[in-house]
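Only one protein chain is missing from this complex, and each of the others stays in its spot.
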Amino acid sequence: MEFLVHMEVGWPPDGDPVERDRLVAAEAARADELAEAGLVTRLWRVPGRWANYGLWEAPDADALHVAISSLPLFPWIDVDVIPLATHPSDPGARKRTA
Amino acid sequence: MEFLVHMEVGWPPDGDPVERDRLVAAEAARADELAEAGLVTRLWRVPGRWANYGLWEAPDADALHVAISSLPLFPWIDVDVIPLATHPSDPGARKRTA
Amino acid sequence: MEFLVHMEVGWPPDGDPVERDRLVAAEAARADELAEAGLVTRLWRVPGRWANYGLWEAPDADALHVAISSLPLFPWIDVDVIPLATHPSDPGARKRTA
Amino acid sequence: MEFLVHMEVGWPPDGDPVERDRLVAAEAARADELAEAGLVTRLWRVPGRWANYGLWEAPDADALHVAISSLPLFPWIDVDVIPLATHPSDPGARKRTA
Amino acid sequence: MEFLVHMEVGWPPDGDPVERDRLVAAEAARADELAEAGLVTRLWRVPGRWANYGLWEAPDADALHVAISSLPLFPWIDVDVIPLATHPSDPGARKRTA
Amino acid sequence: MEFLVHMEVGWPPDGDPVERDRLVAAEAARADELAEAGLVTRLWRVPGRWANYGLWEAPDADALHVAISSLPLFPWIDVDVIPLATHPSDPGARKRTA
Amino acid sequence: MEFLVHMEVGWPPDGDPVERDRLVAAEAARADELAEAGLVTRLWRVPGRWANYGLWEAPDADALHVAISSLPLFPWIDVDVIPLATHPSDPGARKRTA
Amino acid sequence: MEFLVHMEVGWPPDGDPVERDRLVAAEAARADELAEAGLVTRLWRVPGRWANYGLWEAPDADALHVAISSLPLFPWIDVDVIPLATHPSDPGARKRTA
Amino acid sequence: MEFLVHMEVGWPPDGDPVERDRLVAAEAARADELAEAGLVTRLWRVPGRWANYGLWEAPDADALHVAISSLPLFPWIDVDVIPLATHPSDPGARKRTA
Partner (left out) sequence: MEFLVHMEVGWPPDGDPVERDRLVAAEAARADELAEAGLVTRLWRVPGRWANYGLWEAPDADALHVAISSLPLFPWIDVDVIPLATHPSDPGARKRTA
C-alpha cells in the first residue's frame, strides 16, 4: 500500500551545526537504505523549506511507522501521513502491468 | 518540473446522473491523453473521497494550467498545486540516471 | 489494518423526507453488511451532529474505499480517513492474543 | 460513556534521554493499569508521530480527567477529548448484547 | 454531567418566513420543555448571530443527543458539544452543596 | 453583563514545581475572591487539559479585564472572551425573576 | 461599552437586483438612525469586499444585538463581535476628557 | 501605494455559459482599462484555479475599492487585499530611480 | 488613509520584570508621541489579553510601518494590518465634514 508522507524538519536555527551535519548525513544514509528496501519510492523537496513530500510503500501503517521512526532526525520532524488508494487512471499502475 | 496536484470534485449529490457518467468517462479519457503526453505520471485516489493526488510534470505553471483546465470536470474541481524540487535522496531520480 | 474514519452527512435540511428515510434505512442495512464482513468493527455517533466516528478494518486503502463508497448516502457524506498503527499498550490487542 | 481521546506528546527533541526513557516506561505501566481498570479499552498509534488515538470509557468527564491527568507524561501531552454517543449500527454494541 | 453546547442556525435568508416563524415558536416551546426536564440549565445568545451557547446537563452523550435532536430546527443547526468536568474552584458547585 | 471566558494555562512542563504549586494555590485563592465578588459565577475544567471555561459577570470589558489580569497565573494564560447576550429561553433568567 | 464589529454580506451574486437595491437603501437609512442614536460611531469598508468594520457603542451585548439585528440585511450578514476595553494610551479617550 | 490582491472567482459550474462568456469578455476589457489607468500593473493566474494574484497601485484603499468593484465579475469574486510597503532591497524600486 | 491594526505582545511569562516595566513605560511614551503626531487615533485593549486594536492614520503603508516599528516592544509584537476604505454611512466622516 502506498502512502503520501509530508515531513517538515524543526531543527532550531541556533542548533549545533556539527550535530546538524552529522544528523543530515545519517538521515541521507538511512533514506538510501529505506529506498533500497523499497519503502521510499520517490522523494521531493518542498522549495524554500526544510521539508519534503515522499511516496512510501509499506504493507501497513505499522511497517510505515517503524520505517519513519528509524530516521535519525525523527525527533525533530513533524510528519503527516496520507493513505493512498489506487486510481483507475494511474499511469504508473499501467506501466507496472505492461 | 514536477508538481504535486490535489483535486477534489465538488459534483452536487443530486446532480444529473447521466451527465455525471458522461463527464466521468470523458475525464478518464482525457486523463489517459495527459498520461500519454507525459503530463500526468502518477495518480492516487484519496480513500473515502471523490478526490485524488497526482504527480504532474510540465515545463512550467502555464503548461500545467492548460493541462488541468482541459479536464472535462474542471469547473467542478477544487485544485491545489504544490511545486516540487528534486531531493538529493530521491530514489526515483537515481533510477532514471541508472 | 485499522482505520479511524470520520463521516459527516451533508443532507440538505429541506431535502425530500421520503428519500431521506429510504436512504437512511438502506444505509443501516449496508452498515450491517459491512459489519458482518468485518469491515466496520465499531461505530459511534457524534452527539448533536449527523456524523459518526467508525473503526474500520481493511487490508488496504483500496478495500476501504470500495467499502465506504458502497454506502447509499456516500454522495452526501464528507469522509476523513486516519490510518492507525498498533500501539504496544493497546488493551484490545492484548485481549486478542489472550 | 465512551470518549475518543487524541494525545500528542510534546517532548523536546533535545530533552534528557534518560528522563525520557523513565517517563515512557512509567507511561506504559500506568496505561496498563488504566486498561486493567477498564478506563482505556483501545489504543492506536498515529503513524509517523508521537501521538495516539484512544478509546476511553468513564462514567463522566470528571473520572476521565482524573485518569488522563494520572499519566506520567501528562504535562507534555496535548489532549483532545471527543464525547461519543452510541450508534444504532455499532457492531461492537451488538456483540455485547449477544 | 454538564456539556457546553454551541448552536448556530443555518436557516436560509430567503427561506419561507411563515415556516420560519412556526419553527422558531416550536423551538422555544421545546426549549422550555428541555429546561423543565433539567436538560438545559442556561442559554445565552451570541450577539449579532443566530447562534447560542447553552449549558446542558445529561447523564451521558446519548441522552444529550436525544435532547438536542428533538429540537424542531435541528436539521438547520450546526452543533458543537464540549464535555465539561467539575472545577475545584467552581462557585456554582459551592452553592449547591451549601 | 455575562461573558463566556476560555482559559488555557501555558505553564512549561519543566517549570519549577515549587513555583507552580505556589501559583496554583494563589490562583485558587484569587478565584475564590472573584467568586465572592460575583465576578466568576461558574467554572468548569476542560477534561484532559489545563484549561477551563468560566462564566463571568462584569459591568463591562474594563472590569472584566481587571478581574482576569488579577489572576496570579495571568502571564501564562491564553484567554478568549466571548460576550453573551440574554436568550429569551434561558432557564437561568427565568429562575431569577421567579 | 465599545465593540468592534465585523460584518460580511452574503447576498447571492444572482440575487434579485431590485430587492438588493431596496435593501441597500433601507440598510443605509437604518445605519443613519443607529449613528444618530450613538450606537454606531465609526464605519469602514473593507476594500474589495462587501464587508465592513464598525465601532459600536452599547450598554451591553443585549442592546448591541437588538441594534445589529434591526439591520434590513441582517439575515444575509455574517457578524463577528469583539468586546473592547479601554486602553490607557487611547488618544480618543484623552480627547473626551479634555 | 501598492497592494497585493488575490481574487478567486466563484462562478457556479452549472452557470449559464453565454452569460459567463459575456462576463469574461467584459472582465478582460475592464482589466485592460485598469491597466491603462495604471491601477493594475501585474496580473498572474494561479495554476489550476479560476483565481489570480494582482499587483495594484492606488493612492489609497478608497481608490482601490472603486477599481476592484468596477469589475463585471465583482459579485462573484472573493477578494483579499494585502497592503504593501516598499522594501529597501526591492529591485523594482531601484530600476525606477535609475 | 486609515488602518485597523491588531497587536499581540509575546513577552515571555518568565521575562525580566524590570526590563518589562522599562519597555512598557517606553511603549506608553512612544504611543503618546504617535497619538500627538496623529498616527494613532484610537486604541483599545482586548480584554483578557496583552493585545490591542488600534485605529491608525498614515499616508501609506511605508509611513505606517515606520510608525509601528518605532515601538520599543516591536520585536515582541505580532502585528496584523487591515487597510480601511471610507464607508458612505460612516458617522465619523459625517462629523468631520459638519
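Read from first to last, the chains carry the letters A, B, C, D, E, F, G, H and I; within each, the first residue is number 1.
Quick note on the criterion: contacts are C-beta pairs under 8 Å (C-beta built on N, C-alpha and C of every residue); 3 or more make two chains touch, one makes a residue touch a chain.
Everything numeric here is computed off the predicted structure, so don't read it as measured data.
Novice: Mind pulling the chain I residues that touch the left-out chain?
Specialist: Looking at chain I, the ones touching the missing chain are residues 3, 5, 10, 61-62, 64-65, 68-69, 75-76, 78-81.
Novice: Pick out the residues on chain B that sit against the missing chain.
Specialist: That gives, for chain B, the contact residues 1, 3, 60-62, 64-65, 81, 83-86.
Novice: For chain H, which positions touch the chain that isn't shown here?
Specialist: 2, 4, 28, 31-32, 35, 40-47, 52-53, 55, 82-92, 94
Basically, only the chains that are shown with their structure count from here on.
Novice: Indicate the whole-number Å distance between the mean C-alpha point of chain D and the mean C-alpha point of chain H.
Specialist: Distance between chain centres, rounded to whole Å: 50 Å.
Novice: Indicate the residues of chain H shared as contacts by at least two other chains.
Specialist: Expected reply: 3, 61-62, 64-65, 81.
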